[in-house]
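The structure is given below, and queries will be raised subsequently.
For this depiction, one protein chain was excluded, whereas all remaining protein chains were kept in their positions.
Chain naming follows the written order as A and B, and within any one chain the residues start at number 1.
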Amino acid sequence: MELVIGVAQRLEPVAKREKITRVLEGAVLASLFLEASTRTRLSFGSAFSRLGGAVRETVGLTFSSMAKGESIADTARVISGYADIMAIRHPEAGSVAQFAKASLVPVINAGDGAAEHPTQALLDIYTIEEEFATRDKRLDGSHILFVGDLKYGRTVHSLLKLLSLYERMTFTLLAPELLSMPASIVELAEFRGHRVIQLSALPTEPDRVDVIYTTRIQRERLQGEQIEGYSPDFHVNTAFVNHVGDPSTVIMHPLPRDSAPASNDLSTDLDNDPRLAIFRQTDRGIPIRMALFALILGVADNIEASYREPPWHHPSQPGANSS
Amino acid sequence: MELVIGVAQRLEPVAKREKITRVLEGAVLASLFLEASTRTRLSFGSAFSRLGGAVRETVGLTFSSMAKGESIADTARVISGYADIMAIRHPEAGSVAQFAKASLVPVINAGDGAAEHPTQALLDIYTIEEEFATRDKRLDGSHILFVGDLKYGRTVHSLLKLLSLYERMTFTLLAPELLSMPASIVELAEFRGHRVIQLSALPTEPDRVDVIYTTRIQRERLQGEQIEGYSPDFHVNTAFVNHVGDPSTVIMHPLPRDSAPASNDLSTDLDNDPRLAIFRQTDRGIPIRMALFALILGVADNIEASYREPPWHHPSQPGANSS
Partner (left out) sequence: MELVIGVAQRLEPVAKREKITRVLEGAVLASLFLEASTRTRLSFGSAFSRLGGAVRETVGLTFSSMAKGESIADTARVISGYADIMAIRHPEAGSVAQFAKASLVPVINAGDGAAEHPTQALLDIYTIEEEFATRDKRLDGSHILFVGDLKYGRTVHSLLKLLSLYERMTFTLLAPELLSMPASIVELAEFRGHRVIQLSALPTEPDRVDVIYTTRIQRERLQGEQIEGYSPDFHVNTAFVNHVGDPSTVIMHPLPRDSAPASNDLSTDLDNDPRLAIFRQTDRGIPIRMALFALILGVADNIEASYREPPWHHPSQPGANSS
């Protein structure tokens, strides 16, 4: 994890368009999104493009060969003959591991059902570390509040596992009872010696938290649970943040957030709050995914040597939430 | 407009595949077509590819994040973290302006509902100027006939606004009454001192026109109007062209044209007529869109210096309508 983050930091000049590199020239990424996820797909593709590689993609709920009865193993073996690396999003938990087993080339999990979303977890860790660095804080010993759909939100599953690798953490898990964190993940965190507090409502006088990690209700994954939206108890807005946080609290969300009025997802009343890190968070997907590509394809040592000045000018048009 | 056309002219060697350039190497275009438009999407993408940049795309009536309740502002801000420039097609009028407001990088409108299609208007102006140049004509003082669906055909809205910037124009607007040009656009042209003639049928002895600009009925945008197809009055064929034009008249259409027999769209009996400019018109989308990219990303001054000979041979296989 430290290795990936270290390479990501070294790739920031490319992510910020101050440098260009062609270090993956001639390499091909096969990006297979069997479940639609435009932002993640574009993030993987853009990261590979910025390193100079070519991206070949397929998108959609059905995969034409699979619809004809092809096994995952056959698909993986065939596509791996066309590409040097693959990124796979799949609606079923465990399917990406099956892909990887049959592939001749490395496979990156871009999200498999309700199971894992490891690159999201890596960019989340990177974001917490970078945000903490500007506040002279350290991750060890910090207090992270997870709010919302902790059952189907796979990003929080992957993230909690990675955060459990740090020392002396406190995790508060605030979720409707129907959407609470799977017990196996809670047990893992406790087994590693961290303090885990599970709540279905906020206490009147909560402990200060260093990070508020909010999530969207994964309506598309609900299995019969009757959830119309969060109750106001789970509505992270300015009042909520001031209740549990302080001026150094970092507010995160894996996005997309549901902006429909009744959703009670992360409020837009925080959009001009400097603690809101959600767009810096999504921006950091690019250097993290570039770092994974660079490490896997063996070019991490050569990146600075490959840097050139862009022949074009990056337009400077920063908006309200620019990093 | 003159600036864009000037750069487009200088980029013709790339459009004609006589030269290649890598002047946008390392840059990323995010091409978001929330409404399908294969030809426009391919034209934007090809223009960016020919300048050496990488294209990341998404296509479809639904955008996965938006389907999850994400606001346009969130989507725009997130995608702008992945790209250096965006091209957006959206089914709702005004939506692209909302995108642009929240984006960190420049956004090009690739068509928003029935509102505007500015790059089409630019390539139309470029086409008229280039066609007139071969006839020793000037745009100022010329007579342009618009025929067909002038209500929902957004290309004619954008084009009439641009043509109104010239001097002493005559515009004849020939449309079924249900599909006539919006009053605001007619008023704009009149306010700028041009002569506007609105007709629902052709006169027996019309004035000669310099350009016949035909359109397809935008069936997908009709709002209750009962239009099965144009009546023969609006059928632009050889007889129509000879009735209103002369040997120097230019025949244009934004394409696609509806070739179903009952559509009465632009007739294929003109396909071998040298006045038919429709394919030279669509070809010119490439240099116009390259010019916009080059200007926005600050490389317009460097394009000739970046030209190289192609390492491959452009196949020469001209058809009947080659430019």
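To be clear about the criterion, contacts are C-beta pairs under 8 Å (C-beta built on N, C-alpha and C of every residue); 3 or more make two chains touch, one makes a residue touch a chain.
In this text the structure is predicted, and so the values were computed from the model without any measurement.
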Contact with the hidden chain, among B:9, B:49 or B:180, goes to B:49
Return the single residue from A:14, A:79 or A:236 that touches the missing chain.
-> A:79
For chain A, the residues touching the chain missing from this view = 22-28, 30, 54, 56, 58, 63-66, 68-71, 74-75, 77-85, 102-106, 296-299, 302, 306
Spell out the interface residues on chain B facing the chain that's missing from view.
-> 17, 20-22, 36-39, 41-43, 45-46, 49-50, 52, 55, 216, 219-220, 255-260, 263, 265, 268, 279, 282-283, 285-286, 308, 310-315, 317-319, 321-322
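The definition used in the following text is that only the chains that are shown with their structure count from here on.
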Quick one: report the Å distance separating chain A from chain B, using the average Cα coordinate of each chain.
-> 39
